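Yeah, one chain of the complex is gone here, protein chain that is, but the others are all in their spots.
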Amino acid sequence: MHDSTVFKVFRVVVVTVLSAFTILPIYVMITSAMKPLEDVRGAFSWWPSRITFAPFVDMWTTIPLARYFVNSTIVATSATLASVVIAIFASYAVSRYRFRGRTTFTTTVLSTQMFPGVLFLLPLFIIFVNLDQTLGVQLVGTRIGLIITYLTFALPFSIWMLAGYFDGIPRELDEAARVDGCSPIGALLRVVLPAARPGVIAVAIFGFMTAWGEVLFASVMTTDASRTLSIGLRQYSTQTNVYWNQVMAASLIVSVPVVIGFLLLQRYFVAGLTSGSIK
Amino acid sequence: MKTRTLTAAVAVTALLLGATAALACGSSSSKGKSSGSVTLTYWASNQGTSLDNDKQVLTPVLDAFTKETGVAVKMEVIGWSDLQTRIQTAVTSGQGPDVVNIGNTWAVSLQATDAFLPFGDAEMKAIGGADKFVKPALETGGKKGSPPTSVPLYGLAYGLYYNKAMFKAAGLKPPTTWEEMVVAAKALTDPAKKKYGFALAAGSYTENCHFAFINAAQNGADVFDAKGNPTFTQDGVVDGIVRYLDLMQTDKVVNPADAQYDNGALAVTDFANGKVAMILNQNNADATIVANGMSKDAYGVVAYPAPKNAKTDVASHVAGINLSIFANTKHKDEALQFVEYMTSPAVQEQLGKPFASLPVLNDAKAMFTDNPQEAATFINIYNTRAKPLPLVPAEDQFETTVGQAMNAMFAKIATGGTVTRNDVKAAMQTAQDQVTASTG
Partner (left out) sequence: MTVTSVPSTGAAKGARPAARRAGRRQGWWLPYALLAPAVLLELVIHVLPMLTGIWMSFLRLTKFFIKNWAAAPSAGLRNYRLALDFNAAVGHALLQSFLITCAYAVIVVGVSWVFGMAAAVVLQRSFRGRPWFRTLFLVPYALPVYAGVITWNFMLQRDTGVINHLLADNLGLLSDRPFWLIGSNAFVSLLVVAIWRMWPFAFLMLMAGLQSVPQDVYEASAVDGAHAFRQWRSITLPMLRPVNVVLVLVMFLWVFNDFNTPYVLFGTSQPPAGDLVSFHIYNASFLTWNFGLGSAMSVLLLLFLLLVTGIYLVVVNRRSRRA
């Protein structure tokens, strides 16, 4: 595989420009996290006047960061797992079956992407309250309420993407598995899913990020006990001070596991279909 | 076979959701789990340096209350960025705390929702009587002519902070009129040395609208008429705003960069670092000033001055925090007990220092500062020269429309544009139309 020189030059340019664009704020974050408070209030300097790790210590007490971190992790992980599972089943149905109501379903699912969050924020809150009053299941101010909300937010796009991926996987694979005695679900799990792995990973990442970063609904649906990072970090700006350095430190700590997770997921972006799947 | 794997996947998901639900149910707080005794839910606002700080300050106070009365209090401290939305959802859903802190400028708007307990004669008696409160503070609790739905808890007022050393070096005296203030500011402004006479939170819509109101009051004008209709285009209001904008535009005593300051603390920081000679801030600036390393003797405070031929000498609006009880509370008597406790002299004294607040009780001691002069100045301003913001339900609309219009005007000035009196009047007309339209 030889790449042409043009391509190599293009690659260097693209990678350099995009890396610089991406890295600049990250660099600012890292250095600011190690600056004393006066530094982040005064004129900008590329390097801290003195390196201090105090922000990393203080940030845990200014706001209950640990609790927010745990909440975010639980909410995002659960929402992701649930939405991926539900999306896989739904996408399989959409991709492999021509049933009545299929177009209605896909159109409705697409149309939910257009809903401005502000429109259904208050109604959703009211519905949760009503569910609480009728079924006794508390959804407002709990993690489970957020999980259900976020997994539904991630569903439409996930279903669409996965259905597209499944469409790209030839039916012969399914048929081969069925001939071998698999049920349709079995064919899904044993044959189609492994072949759609990059799509599933991408959709899982998307689901996780949706839950991880959502601000509008979290601001309304959470109490102190169930608050997530996305709005918890706002509390570093208080009545009397804006603790920039602690915000940066907290953001760093909070991003490290996510970044490590991405690194580990790298190898799952495997090119093409696994060979030998069609016997 | 394969279906077993399917079932396994579903079972795992179900278990996971169930486990999280269990965890969630465990962490989500519900009211009054204690056997038999009452637990009040209380939403406190952020008054200290951080939410944690508020919790640390209030917990011993609440514990003492529980010891005295046997009523437990479950407190949640909510940051200002979330407090209004949380109150809105509590009002909408009917699920909320028993007692809540509110910004006192929200009092009349919240009263209009009918979701809060009015303090009639019986209730007032239960909390110690209406007479114990400083009159202007009590007036903020609700609209005129009806029982208030909130009572004052912490008092705040604006003052003009000045740098003693800078004034002494320039041979200036603390200003008593607007004109003197501008002259002093000009004398202390040297853009080449990056020193300015004033720092303003020119990007904060709340600060801007407060000064629009105060300046209008000094000019003898009101922003709402007796029927509750907005009167933003009156000469007194427009002139007041022009006067304030001119600090940056014509007098040039304010750094244009201040147009980015969306938070009062940012201006205070400049003052504490010696970059500016004066700031206009509420009395809780002391905490930020000291935290930034300025000594307590380095600054003095006077009342925000009015122009020489002003109609009134209003120096501040009545700022502060009020305490409200939700009307659908199941523990009315205990909530009233709690309100009485929080507004009792002992507790007021205890909280005055950490929250840097002015006392809302008559004849109470000011704890927010050790400096007797500063204390006397602020108490005088709060008790005699402060006017409540308009006690109409559309007051919050005034804040957002006029405040944001002023943000835009400061931004225009800072980025090199000019704002004429006609521009201000036109902006006020737009703001007025917006308020009229959305409230009908």
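Labels A and B are assigned to the chains in the order they are written; within every chain, residues are numbered from 1.
The rule we apply is simple: a contact is a pair of C-beta atoms (placed from the backbone, for glycine too) under 8 Å apart; a residue touches a chain by one contact, two chains touch by 3 or more.
It should be emphasised that the depicted structure is a prediction, and the values quoted were computed from it without experimental measurement.
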**Asked** Which visible chains touch the chain that is not shown?
**Response** A, B
**Message:** One chain is left out of this view; which of A:55, A:141 or A:199 touches it in the full complex?
**Reply:** A:199
**Item:** Selected residue (touches chain absent from view) among B:115, B:182 or B:358
**Value:** B:115
**Request:** Based on the whole complex, identify which of A:37, A:151 or A:173 touches the chain you can't see.
**Result:** A:151
**Item:** Hidden partner chain, residues of chain A it touches
**Value:** 1, 3-4, 6-7, 10-11, 14-15, 18-19, 21-26, 28-29, 32, 40-44, 46, 72, 86-87, 89-90, 92-94, 96-97, 99, 102, 105, 108-120, 122-124, 126-127, 148-149, 151-153, 155-157, 159-161, 164-165, 167-168, 178, 180-186, 190, 198-199, 201-202, 205-206, 209, 212-213, 215-216, 229-231, 233-234, 244, 247-248, 250-251, 254-255, 258-259, 262-263, 266, 269-273
**Request:** Provide the residue numbers of chain B that touch the chain removed from this figure.
**Result:** 1, 3-8, 10-11, 14, 84-85, 88, 91-92, 94, 109-110, 112-115, 203-206, 257, 259-260, 262, 393, 396-397, 400, 404, 407-408, 410-412, 414-415, 430-431, 433-434, 437-440
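FYI, only the chains that are shown with their structure count from here on.
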**Euclidean distance of C-alpha centroids - chain A vs chain B, Å** = 37
**Request:** Would you tell me which residues of chain A are touching chain B in their complex?
**Result:** 41-42, 61-64, 74, 78, 81-82, 85, 122, 125-126, 129, 132, 138, 140-145, 147, 182-183, 185-187, 189-190, 219-220, 223-226, 231, 234-235, 237-243
**Asked** Okay, in this complex, where on chain B does chain A touch?
**Response** 1-3, 5-6, 9-10, 13, 16-17, 20-21, 23-25, 27-30, 46-52, 76-82, 85-86, 89, 92-95, 263, 265-266, 269, 273, 284, 287-288, 291
